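Below you'll find the structure, written out as structure tokens, and then a few comments.
After this line comes chain A, so read on.
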Amino acid sequence: MQTATTMYWIVWKDLVSEYRARQAWPAMLMLGVVVTFLFSAQLDAVGESQSRMLAIQIWLAIFFSGMLSLNRSFAAERVEGCWDALRLYPIHPVWIYLAKLTVNVLALGVLQAVVFMLCIVLCNVPLLNHPWQVALLALLGNLGISAVGTLLGSVCCSDRQSAPLLAFMTLPLITPVIVAASEATRLVCDGSIGAEWWRWIGLLAVFAVVFVTAGIVLIEFLIED
Partner candidate 1 sequence: MGDNGSGKTTLLRCLAGIAQTDAGELLWHGEPAGASPELSRMLGMVAHESQLYPNLTLQENLLFAARMTRVRQPANQVSDWLERIGLSAFANSLPGEISHGMRRRVSVARGLIHKPRLVLMDEPFSGLDTEGQIWLAELLNSLQLQHQSICFTTHDIKHAQTCSDRVLVLKNGLLLKKSCPTLLENDPHKHHQAA
Partner candidate 2 sequence: MTTLIVTYVICAFAVALYILRMSGLQRQILKRMAAQQLPLQSSAAEKSGD
């Protein structure tokens, strides 16, 4: 499985240069923490429909700070002409996409862990009594956001001025994820893991599968400059 090792090496390269540069992840985590603080401070005023407000806020915070890290990681790729070098290596563009997807999923995973922990501490929301459901929900939402974000990131950051457009372009596309994920989070907060919850999880799974395959199919048509 030659190509799997090359994918591993791209992920290794991204993680090592990110660890050394500390450029994208700290900024993302900072934004996530600040946004969650602001939301939770305002939450006590709301009172009764707390869980619904909290759910949508968690996922919006995750989306926007995730886009920040995605933007940074692709901008870093463009420096010194390394993107052309990467494209010239004898590997199929799908592996570049999958490697980038794994890195972004890891980044968003770390961000989600921080944001969820913060919410539990700040707004004493009973997320921890269903740990597995929350983990599954977080993973599927994470996969959906990263799949679309990575595809648009690798396409749109080829020229300078379209980089800030990334969040603006991704938001309408992943509205189903934000809606489904926040509804599922609200149900977990209320403690009712019933048929409706599984229906939302089903939708999240369908979204993730559809957009990862769309990314795999479309990436080779999009990657050249």
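How these were chosen: all candidates are chains of the complex that A comes from, given by their letters.
Keep this in mind: a contact is a pair of C-beta atoms (placed from the backbone, for glycine too) under 8 Å apart; a residue touches a chain by one contact, two chains touch by 3 or more; residues count from 1.
Please read all numbers here as calculations on a predicted model, not as lab measurements.
Chemist: Using the contact rule from the top, which of the candidates 1 or 2 touches chain A in this complex?
Modeler: Only one candidate touches chain A in this complex, namely 1.
Chemist: Within the complex, which stretch of chain A touches candidate 1?
Modeler: 2, 5-6, 9-10, 13, 16-18, 20-21, 79-82, 84-92, 224-225
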